[in-house]
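Pasting a structure below so you can have a look.
A protein chain is absent from this complex, but the other protein chains hold their places.
Every chain is named by a letter (A and B) in the order it is written, and numbering of its residues begins at 1.
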Amino acid sequence: MPSSLSAQNKNKRRQFPATVFWFSLGIVMEVCGSSSPTLREFGCEQNLLSRPDGSSSFVQGDTSVLAGVYGPAEVKVSKEIYDRATLEVVMQPKVGLPTVRERAREQCVRETCKASLLSTLHPRSSLTLVLQVVHDDGSLLSCFLNSACMALMDAGLPMSCLFAGVTCAIDTDGQVITDPNAAQEKESRALMTFAIDSTERRVMMSSTRGSFTVHELQQCIAVSQKASDKIFQFYRDSVRRRYSKTL
Amino acid sequence: MRDTPLSNCERDFLLKAIEEKKRLDGRQTYDYRSIKISFGTDYGCCFVDLGKTRIMAQVSCELITPKENRPNEGIMFFNIELSPMASPAFEMGRQSELLVKLNRQLERCLRNSKCIDTESLCVVSGEKVWQIRVDVHLLNHDGNLMDAASIAAIAALCHFRRPDVGIQGEEVTVYSTEERDPIPLSIYHMPICVSFSFFQQGTYLLVDPCEREERVMDGLLMIAMNKHREICSIQSSGGIMLLKDQVLRCSKIASVKVSEITELINKALENDKKARKTGGKFGFAESLPQERITALKTDVSPVEMSDVKEKANEIVQRAEVPPQTVPSPVLTAPGTGQVGEGLENSWGLEEEEEEEEEETMELEEGHKEKGRGDMVVISDSDSEEEDVVILNQVTTKEKASSSNQQGAVASKQKQKKKRRK
């Protein structure tokens, strides 16, 4: 129910990207095909919660996620690792208790964070990342990744690189849509989320659904790499803005 | 994780400050911190900021069968999540004392006060009623969770719309939001919880304690009240003795606070309604504070896709040619099989193969061919019973032959062993 509801709301107030109008306007197809996919407007606020060591809220269109990080903090003896920090990722759904789906997403985010964090610098300590869904309107996993990255940065944890999450959907015509909303996700034939690193734009994590060809996969990766530039630039701008008064 | 311990110095200072009627953030004794109520994009999603305490509530609904003793009443369900985000002391999935206390108080405040018309939630008596579920997520703990939670929960309930249902004879149709406008819950009154903390055995009293004040307090009195000055629940914890006058005074203060907060909730609801009606901007995304330097927002940004196709082509061409997918079932090892669409069935074979692990390769291949041949027969035949018969026959035959061969192999191995000895 919530997803369909939000779709309706969006119809009212925001025009769909050009790719959606295909069926009705066959002639315009050429023009639309050449127009590039877009990232919805995104925003971020860092350091908004007083208790966690680092926090951020990331908004992509209507999708929005809140992230909080504690660490390096005391670790339970049972979870202690002698040569690096123990990273825990907790995902809180909006309704009900965490299910298998949340666990799977936790895993995706955890592996990405693990790859970018220099956890050997804080052995025998715990890093806890808590992610709270605020609103799901598609591309949720990429929003999780982006807010996680901002929160880790806010907490000042040592990282070898940043990462950005980009979700691509392939619609029934084989056209790539970046940062799809819930309605676009539902109509899509395949859905892929990539975590891209900031140094060499490499793929750190991928999570896919549906069927697609190798060519389409490569195309989506290439698009995600392009899109990640925008996100990394956004990271830089927001951090620069944050430090603008202490320069 | 452990919470930062409270030092003696903080404790002494706080108590001394309270004696002098001063508070850490410059408030007066009866002042609330600033309350900010905002709503999400979904119906029934509410955020409450009470100073630095931050809480999110989400209401959802579901059709279920009612309880037997109340066949025509909907069910209210409250669930508070102590997210580890709110405080390092909160752990996942642990039923802490605080959680039980908060949950119980919220239930008493909102369910037992009968503020929601549960009978209107009945769809088919004794068969289908709505269960209204309220999930309250604590996001940041800076004291007075109960008040913030009760505000968030009641505001979310007021904001919530459930889908419309139609009944035609036996059939119940749930209409989507596009088909019919969803219906708000019928709420009789809005109980709001107001907490009072007591210090020095009840000598001093503070409204809306912050986290550090909560840590040094002796006792807590929570009064849930609606704007008609009706007390919905009252609870004293911490084991302090309160005089009648004190409780009466608290209830007077509570009535003032409740009417202020109710006003605030109504205003917030109205604003949201207006924004939705006019198609203006609403929801969490729009509530991102633009003026803070820790926040930044961008507009819709296009992704350049000009050379993407070429790049993808290049990569694909450079990559090794993927191995041709093999259409026929491949048994990679004896005792394994493939199950899935588009593959030939090889079930007939598997059961024996488990027993035939020591078999030689030639023997296995022979079986495979045999098995396939058998399968054709099976699938062609119409009645299932016959299948079983044929299958059984085959298997028994095969078993017999294989066991013979197995025996031979085994004996050979034995001989080898003997020789080694």
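Throughout what follows, contacts are C-beta pairs under 8 Å (C-beta built on N, C-alpha and C of every residue); 3 or more make two chains touch, one makes a residue touch a chain.
Here is the rule we go by: contacts and distances are computed from a predicted model.
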"NADH dehydrogenase [ubiquinone] 1 beta subcomplex subunit 9", "Trafficking protein particle complex subunit", "Ribonuclease P protein subunit p40 isoform X1" or "Ribosomal RNA-processing protein 40" - which is the UniProt name of the missing chain: "Ribosomal RNA-processing protein 40"
Shown chains that the omitted chain touches within the full complex: A, B
Touching the absent chain when the full complex is considered, from A:T38, A:S198 or A:S224: A:S198
Contacting the left-out chain in the complete assembly, out of B:D12, B:D181, B:E263 or B:E310: B:D12
Contact residue for the chain not shown (choose from B:Q235, B:T294 or B:N313): B:T294
Residue numbers in chain A that touch the chain omitted from display: 47, 53-54, 70-75, 116, 118, 121-126, 153-162, 197-199, 235-236, 239-240, 242-243, 245-247
Residues of chain B (touch criterion as defined above) contacting the omitted chain: 4-13, 16-17, 20, 22, 24-26, 293-294
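FYI, only the chains that are shown with their structure count from here on.
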Chain A residues within the chain B interface of the complex: 1-2, 4-6, 8-9, 12-13, 36-52, 55, 57, 59, 61-62, 64, 66, 68, 70, 73-74, 90, 92, 94-96, 126, 128, 130, 132, 134-135, 137, 176, 178, 214-216, 218-219, 221-223, 226-227, 230, 234, 237-238, 241-242, 244-245
Sites on chain B touched by chain A in the complex: 1-2, 40-43, 45, 52, 54, 56, 58, 60, 79, 81, 83-88, 92, 133, 135, 137, 139-142, 163, 176-178, 182, 276, 279-281, 283-285, 288-289, 292-306, 308-309, 311-313, 315-316, 319, 322
